[in-house]
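Other chains of the complex are left out, but the ones given are in their true place.
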Amino acid sequence: MSHHIVEFQDVHFSYPDGTIALNGLSFKIFHGESVGIVGANGAGKSTLLMHMNGYLHPASGRIHVGDFQLDSRTCQEIRKKVGLVFQNPDDQLFMPTVYEDVAFGPLNLGVSPELVKESVDQALATVGCTALKDKPPHHLSSGQKSAVAIAAVIAMHPDILVMDEPASNLDPKSRRKLINLLKCFEHTKIIASHDLDLILDVCRRCILIREGRVAADGPTKELLSDKALLEENNLELPLSMQKCGA
Amino acid sequence: MTFDEKYFDVGRLDRLSYQSTCVHQLDPRAKVVATVLFLFTVISFPKYEVGGLIPFFLFPVLLMTMGEIPFLFVVKKVLFVSPFAIFIGIFNPLLDTGTVAVIAGMPISAGWISFVSIILKFSLTISAAILLVATTSFPGVCHALRQLGFPSLFTSQLLFLYRYLFVLMEEAMRIIRARDMRAFGTRGTGIKVFVRLIGILFLRTVDRAERVYYAMLSRGFQGDMPSLRKSRIAMTDMAFMATMITFLVVFRFFPVTEEVGRFTQELFR
Amino acid sequence: MHMADALLSPAVGATFWAGTIAVSGYASKKLKEQIDDKLIPLMGVLGAFIFAAQMINFTIPGTGSSGHLGGGMILAIILGPYAAFLVMASVLTVQALFFADGGLLALGCNIWNLGFYPCFLVYPLIYKPLVGGGKNPGRILVVSLLSAVVALQLGAFSVVIATLLSGKSELPFGAFVLLMQPIHLAIGIVEGFVTAGVINYVRSTRSEILESSAATISLGPAVSLKKVLITFAVLAAITGGALSWFASTHPDGLEWSIERVTGKDELPGQEQGIAPLLKGIQEKTAFLPDYGFKQAGKASKKGEPPPAWPGIEGGTSASGIIGAVIVLGMIVLIGMGIRAVRRRQNEQ
């Protein structure tokens, strides 16, 4: 077994309309790490995440997840390992009730109904949404939707949790709850966000993407306090670090 | 109705369907089958039937009260919905003028009777449809349809439709609000702008469908929509069906209204 | 133009349902064979889109009244006939349940009228052969207009047939046709413009969607647009002539229906359109009791004693009315009783 769990090697990708979204991206993520992905609008963060479990396939370059190299045959296996939480929970909660939605993944994995029930209950309990079981997703508040979307993913017991902008549109308290929730996950975590304070709180390591390439990679604390580097990349110091110096 | 009102209306009906009264707890299949039988019975009455239809109002009234569905809500829906039947029916009194009865010295033409019959049938059938969804919830109806043999492809995408109805209606509502906010009356609401709005909404919809599909793939979707719902028909459902059928048969073949009337007349004679 | 339960007879309703179910089954089977599992969410979400889009009103130029989208043609063009038919069926099902448009028995009929014709007749026979490569916006416009108009004419005609076969309405065939077809000509033209507008917009911004859609696979050889247009013009002239001949054999029907049709340039279902119409009808019918009364009076002159209340058919209609009032009263009482009990339960 390899000790790194995700590896991108010189990955290139363009959208059909010609936009070059990934342009020679390379990095390794090891087991148990928590990694933040940051970068300007359009830097390629979402595109990168879409590669991580095989919705998009690189035009050139290689992607390894666990023991597999990503291609169309292995992508089913890889999807079991990688749980992706989408930016907009409405895209992800597609079943008519919360319970059915969380059960969707485990059922597709062929788990027996009793075990499904167990992991659904457990996942809902983890995010504190047991009471919402029978509600339709469109009757939930935004914070509840986010929580349920996470439950739906962790019910599949993935090795790696990948999230795109998990906290947008949450009120500060719900955002804080989410941060605490994320902090206590044991999973390998990869989080793309503009919320640098969230990244600072949750992730030890940070990868900065610019124009489809890695522009910087290092410990979050260091990277996110490098004012010049951040400015160059359309970012700025995390808010919680801004006033202190002043 | 403005877009908002229509949207709120759907939302309200949907919310009602998630209550948990005894009517809501009946098996969806039982309610679907009962509704269909009810509709066929009502529709099977001949053109000039009025009295025989009246006892059937017992069903919507029972469903509304037992299911705690606001009476006015249903009445409003029936009144504002689909003017087509009335539009077509209103020609009957115009064209079918033969007098068939004189009541209180006022002759009644056959056309009016058949028109009243259409109105009664209309109220009964429309309220039955609304009450079905208000007491069963849309996913309930879908699962019932699937269990009753409808193709699973059809019911699966019907469930998707239901789920994204609310998401897309909200999206559409925001777009419409944005238009109306800068449209000032009817100037900006013409067909050109409309086509663009629809086009934008369409593209966003297609993108969303793509994301939803990705979300499904990421959770092991391979073409089948698994379902945990394995409802079993309970004794209460059987009892409900039996009562329903009995009453339908009695009301259909036994002139209840007339008998009640005759009986009352006898009493006061 | 949603057909309504109240106008249907069980036999007609069941026949349309049978047809609809058969076609749905066939379409599902066809889709299962070629299925790309991407299609299920796409169909569902597009259905929701059509539903939402139908709720948006726009102003029709020159009339001040408003119209909305039907969607059958757009779906067929994007998804191909099989998937489009199922989506249309779903949209109408949701409408029947949430807006009670028409009702559940008429649903079979509505799916047939608004789904079958555009998807299985107009799309393969008119749109697809005529549109050619689908690259020319002008051609798309003309073909969409033609398709939408034909689809809606077929649908409207089907409504007429279903209503007449059911025998609940007194409208004579000719009058009914003259009432329905012109209105749906207007709706069809609007629908055609919208369809073409949306397709052209999508083509200009994201043409890959149209190219990848199931519908464009295996395009047949393009047919000359001109020829088909001429054929249609000839056909239209012939049917128009035939219909008006037919209608003129029912002269009185023709008379009043023309009056109504020309007096009314809005779509059905618009308050502005219907209010004056209803008012006119009320005025027309107001003479009826009067007229009937005279007749009754005349009858009494012939020496027979005027029929004492409760009237000619004595017993039956009287007990009918008394019974109706009592039954209704009982139902209301039952309802109020249950409600009172419930309220008390809730308070406890």
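Just so it is clear, A, B and C label the chains in written order, and each chain counts residues from 1 on its own.
Convention: a residue touches a chain if its C-beta (ideal position, glycine included) is under 8 Å from a C-beta of that chain, and two chains touch if they have at least 3 such contacts.
As the structure is a computational prediction, the values presented were derived from the model and not from experiment.
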Where each type of chain is drawn only once, what counts apply to the full structure file? A x2, B x1, C x1
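Just so we're on the same page, only the chains that are shown with their structure count from here on.
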Between chain B and chain C, what is the gap in Å from one C-alpha centre to the other? 17
Intercentroid distance (Cα basis), chain B paired with chain A, Å: 42
With centres defined as the mean C-alpha position, give me the chain A-chain C separation in Å. 48
Two or more other chains touching the same residue: where does that happen in chain B? 14, 138, 159-160, 162-164, 167, 208, 212, 216, 221-222
If you look at chain C, which of its residues touch at least two other chains? 41
Partner chain C, residues of chain B touching it in the complex: 3, 6-7, 9-10, 13-14, 35-36, 39-40, 42-44, 47, 50-51, 54-55, 57-58, 61-62, 64-66, 68, 71, 77-78, 81-85, 87-97, 99-109, 111-112, 114, 117-119, 121-122, 125-130, 132-133, 138, 141, 150-151, 153-154, 156-165, 167-169, 171-172, 176, 186, 189-199, 201-203, 205-206, 208-209, 212-213, 216, 221-223, 225, 256-262, 264-265
So, in the complex, the side of chain B touching chain A is made of residues 14-15, 18, 138-139, 142, 159-160, 162-164, 166-167, 208, 211-212, 214-222, 224, 226-229
Show me the residue ranges of chain C that touch chain B in the complex, using the header's touch definition. 1-10, 13, 24-25, 28-29, 31-32, 35, 37-38, 40-49, 51-53, 55-61, 64, 66, 69, 74, 86-87, 89-91, 93-94, 96-105, 163, 167-172, 190, 193-194, 197-198, 201-202, 205-206, 209, 268-269, 274, 278, 281, 284-285, 288-289, 291-293, 295-296, 307, 309-313, 315-324, 326-328, 331-332, 334-335, 338-339, 342
